[in-house]
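Taking it in order: structure first as structure tokens, then the write-up.
What you see is the complex with one protein chain gone and the rest in place.
Letters A, B and C name the chains as they come in the text, with residue numbers starting at 1 for each one.
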Amino acid sequence: MKVYKISREGLDKWIKHWTESYDVFGPVEKNENGMTDWAEVKGLDEISTAPGTTKQPIKTFYLPQPETLFTFTSRGGEPDSDVLKETLDEGRPRVLFGVRPCDARSVTLNGLAYEEDPYYMANVERTLLVGVSCREQCGTCFCRWVGGSPFGTEGLDILLIETEQNFVAEALTDRGVSLVEAGGGAREASGEDLAMVESMRQEAEQAMSAMPDTAETLRSKDLMSMYNADFWGGLSESCINCGACTFLCPTCYCFDIQDEVVRKKGRRIRYWDSCMFPLFTQHASGHNPRGQKVQRVRNRFMHKLKYFPDRFGPVSCVGCGRCIRECPVNIDIREVLRDLLGVE
Amino acid sequence: MAESKKEQINNPYMPFPARIEDIIVETEDGNLKTFRLMLERPEDRENWSHVPGQFAMLSLAGRGEIPIGIASSPTEKDGLLFTVNKAGVVTGALHSMEVGASVGVRGPLGNGFPVDSELKGKNIVIIAGGFAFTTLRATLLYMLANRRDYGRITVIYGARTPGMLLYRKELEEWQKRDDVEMHVTIDRETQGWTGLVGFVPTVAGQVAPSPENAVALICGPPVMIKFTMPPLEKIGWTDEQVYLSLENRMKCGIGICGHCNCGPVYVCKDGPVFTRAEVMKLPVEF
Amino acid sequence: MESSSSKITDEIRAEASRLLSSGEVAAFLGFVPGSLPMTVRPFVARSSEDAARLVWNSFCVMNLANYLPEVLKSVEPPRGPGDPEPEGPLPRVGVLATGCWSRNMVVQIQENRIQRDRVVILGISSRGMVDRKKVLARLGGREALKVEEQDHSLLVSGRAFNEEIPRWEVVRDNCRSCVHPDPVIWDIMIGERAGDRQNANRFAQVEEIESLAPEERWAWFQEEISSCIRCYACRNACPLCYCPTCFVDDSRPQWVGKSIEPVDTAIFHILRAYHCAGRCTDCGACESACPMGIRMRLFTKKLEKDVLEMYGAEAGMDPETPLPLSTFSPDDPQDFIVTGQESPKSTGDEAGRSGEVSQS
Partner (left out) sequence: MAAPKGSVLVVGGGIAGVQAALDLANSGFYVHLVESTAAIGGRMAQLDKTFPTNDCSACILSPKLVECGRHLNINLLTLSDVESVEGEPGAFRVVVRQRPRYVDTEKCLACGTCAEKCPKKVPDDFNLGLGKRKAVYLRFPQAVPLKYAIDPEYCIYINKPGRCGMCAKVCPTGAINLEDTEKKHVLDVGAVILAPGFSAFDPSVLDYTGYGRFPNVVTSMDFERLLSPSGPTEGHLQRPSDKKEPKRIAWLQCIGSRDINRACHGYCSSVCCMYAIKQAVIAREHAGKDVSADIFYMDMRTHGKEFEAYYNRASDEGIAFHRARVHTVSPAADGDLVLRYADEQGRVREEEFDMVVLSVGLELDSRALDLAGRLGVALDADNFIATDTFRPVVTNRPGVYVCGAASEPKDIPQSVMEASAAALEAQRLLHGARWQETRTKEFPPERDVHAEPPRIGVFVCHCGINIAGVVDVKDVTEYAKGLPGVVIAQDNLFTCSQDTIDQMAKTIREHGLNRVVVASCTPRTHEPLFQETLREAGINKFLFEMANIRDQDSWVHQNQPEQATKKAKDLVRMAVAKVARKQPLPYNSVPVFKSALVVGAGVAGMSAALSLADQGFPVTLVERKDRLGGHAVKFYRTWQGAEVKPFLENLSRQVLSHENINVRFGVTVSDVEGSVGRFHTTLSDGSALDHGVAILAVGAESYKPGKGTFARDASSPWGRETFFHGARPDVYTLLELDQVFIKDPSSLSGANQAVFIHCVGSRIPERPYCSRVCCTHAIDQALKLKELNPDMDVIMLYRDIRTYGQREKLYQEARAKGILFVRYDLDHLPKVGEEGGGLVVQAHDPVLDMDVRFNPDFLVLASAVRPRDDVGGLAKLFKCALSEDNFMLEAHMKLRPVDFATDGVYLAGLCHYPKPMDEAIAQAQAAAARAATVLSRDEVPAESVTAEVDTRKCTGCGVCVRICPYHAVSPDPALRVAVVDTGLCKGCGACVAGCRSDAITLKNMGNEQILAAVDAAMEE
């Protein structure tokens, strides 16, 4: 890891330099409601400085909605008929600038499930993440309950920490170092800088409530006793079974596959699906293993907090709080976590 | 980039092109047909290897994919067999296709029956109902081809009517053999039927051999499985000896997309074959 | 000062508790406070202890009618498909209803979703619900950590700020244009009935869009839905959307693509709106549920306007009046069919068809 110091103007130049070989995206203010979302940017001034996360997680860059798996034509009898053409996206590399540590972590977590998925991995390959640490905790943040940190570096190539006048840039990977070099104008950070960053990190972490070893505790619990816990019924009763939580969740990655054909030219796409939707599990026969709302609500949380940790280790949640903010009926994953862990 | 090129070759979402070599209408209602498919590229044919009990995605460009159990045994060399029930968009389109048409095959997927490990040396009871016999046909043929590896083989297979039995010609042939014990039954008395009459669970209760050094492979509608267990349990069978094949909705087939999970397991990747003991530890979401 | 909402809350708790403890209802559908400021959570109370948690305030934006069929079913003895209806009266469910929700319940009665004699409706005249997004917009990115409701204002506080917001200014658009705040059916009235509200132009928002040129209107529509993520919160928050297989999920045929291609999103929103034509009460739940801030209410509002103008009908005002688009008359004038100049041959063919019903 290399640590640099860069001024606000220097950062702006970084972005401008990067746009020569990368598509650069950053959080941009979308409307008067203070909503920010990802958009292509050409300079620092376009980027929102609002605290917290963007409306949508960065999974849109890794699991685009939709993603073409391959294309084909279906002209009977013609030579190219039914020949499938692979469409692994090898577009321009891109930089996501201003990624919050929680979001960055989601790329790594999802990668555990997508290890063998060439499309996802190609997107990982071509996407560089420049993160920004969080100094201010939002009411719905809980990254420190699920193994994250406001200064977390997991998944990032560079972490930016805003100091009084400047930024400290931790280049976390080789790609991060080369980005810094491509940006130019950075000085190596001094010991003083490092110390300041460290104290900021501690201050920020301490300001946040934390729940250590969540994943480990959850892994250690009995699957079926969690599955049969009492609270699922009451919890699910208010759910309306929409997909707002899953679609805005950085670590919900379920998808469906479908063919689309227009005038004999077709493509097979995958697109987001949600285990909240009743048809998600419905068999062609009409039989539905999770036909009840309570089963679906339970599956969403059990997948994140039990099945995923059992399979891969960490919980499949980064604590960004989007699901809490955006749930139309205020289902709050923090309450579920507390219930599962048996803490107040 | 060179690395990603290599990944392309292993792209698990790309079906292998295949051609329909033969179509057999299996049942009297015409809703079940067996398709014999030949992979078109020699290298695909060469690389292909599957275990009985595995499935594959049959893919029709423009229609989609559908997981179908592989009905042919790895020991059969003239293509892959899939017995398909006409139920939805893909199967409906497949049923309207003719010999020579192009399809795609993605697989083999899933785990299959442990024919080369746990099953070896054991007495085998195959219990099947309706059109769930497909992968068990593959299993049976595999075992018949490696007959010495297994003990007694008993097959209990039932359908609603004689006309709804799959692989009727083969059933007759197997019935003639002395190294496999066939019990083919239909639900109700029908003119011209001289074989067994009665539901599979009942017949299983009557003819199932002792559980000693034996395993049972059961495929069929959930209600059949439910009623088959008590008579087996009565004569001492345990859940560890019974293998089932689950049929959850599957999309990616490789344990990512999330559709087929049953608690922590992905039926497509960790299954579809489980022992009943394993299944009993899972939430009832299948 | 005790706000009117807290008075209503007290009355709801008292009535719900009475209904539950007397066994008059098996469950009571209301709200409990949410975990964030300006949120409430729909809640099914099954005991008088539960009833004590109920709350009423300006953030009760989810339409409780949406939950009613499922809650009714949950209190029935379980039965399989094809089993006969159980003997004797089925347990009842209590529910809160404002003007629009009660009209949705009327529609639900007409569409056999609920039975009138199985619901005990606590009617509340709505003062209009607050639009959380409007409050957030006023805060310009500052996070509200506490919001206190008074009769005519909201006291919002956060990190290093306190702000008083006049309530009416942040009331939802649908509530601002509402003319029927009172429930049309109810069993117990909580508080006073306010009477129909005079509203100079309840369709002003729609008229503004109507005044655009077609291509501008289309551009407006596309921009409005551009952020849609197809999570279907709008659909699922709506008591009118209860098809077991929504057209968006149908694969046979596949009416609409599943991802967020603009054409697919447009089809989804257009068809959803049309399915609500003549049935929508402008409760605003769709818009309140939308995580992306899409104003899809304006689409249904346009249809509400059309149905009022063309059929003189408003959804759910009267259980006896059939829904305007759910009737058919063989002698329907069909004057929307445009007949132009036809060639003699085709004229003959068509004319022969009219009136002639095939003899079999």
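Keep in mind that, in the parts below, a contact is a pair of C-beta atoms (placed from the backbone, for glycine too) under 8 Å apart; a residue touches a chain by one contact, two chains touch by 3 or more.
The shown structure was predicted, so the numbers you read here are calculated from the model rather than taken from an experiment.
Although it is not drawn, the missing chain touches A, B, C when the whole complex is taken into account.
From the options C:85, C:215 or C:320, the residue with contact to the chain not on display is C:85. Looking at B:97, B:144, B:171 or B:207, the residue that reaches the missing chain in the full complex is B:97. Contact residues of subunit A toward the unshown chain are 76-77, 263-264, 286.
Contacts to the hidden chain, counted on subunit C, fall at residues 81-85, 110-113, 242-245, 247, 250, 252-253, 275, 322-323, 326-328, 330-331, 343-349, 351-357, 359-360. If you put the missing chain back, the residues of subunit B touching it would be 25, 29-31, 33, 95-98.
Throughout what follows, only the chains that are shown with their structure count from here on.
Work out the mean CA point of subunit B and of subunit C, and you get 48 Å between them. If you average the CA atoms of subunit A and of subunit C, the two centres end up 33 Å from each other.
Put simply, the C-alpha centre of subunit A and that of subunit B have 39 angstrom between them. Counting partner chains per residue, subunit B has residues 88 touching two or more of them. Every residue of subunit A that touches subunit B in the complex is listed here, in rising order: 69-70, 72, 74, 81-84, 86, 88, 90, 113-114, 116-119, 121-122, 125, 223-224, 227, 253-259, 261, 266, 268, 270, 273, 275, 280-285, 287, 289-290, 295, 299, 302-303, 306-307, 310-311.
Touching subunit A in their complex are the following residues of subunit B: 1, 4, 7-8, 10-15, 17, 60-65, 87-88, 102, 104, 222, 247-249, 251-252, 254-264, 281, 283-286. Note for the complex: subunit C touches subunit A at residues 34-37, 39-44, 62, 66-67, 70-71, 133, 136-137, 139-141, 143, 145, 159, 227, 229-233, 235-237, 245, 249, 254, 257-261, 288-293.
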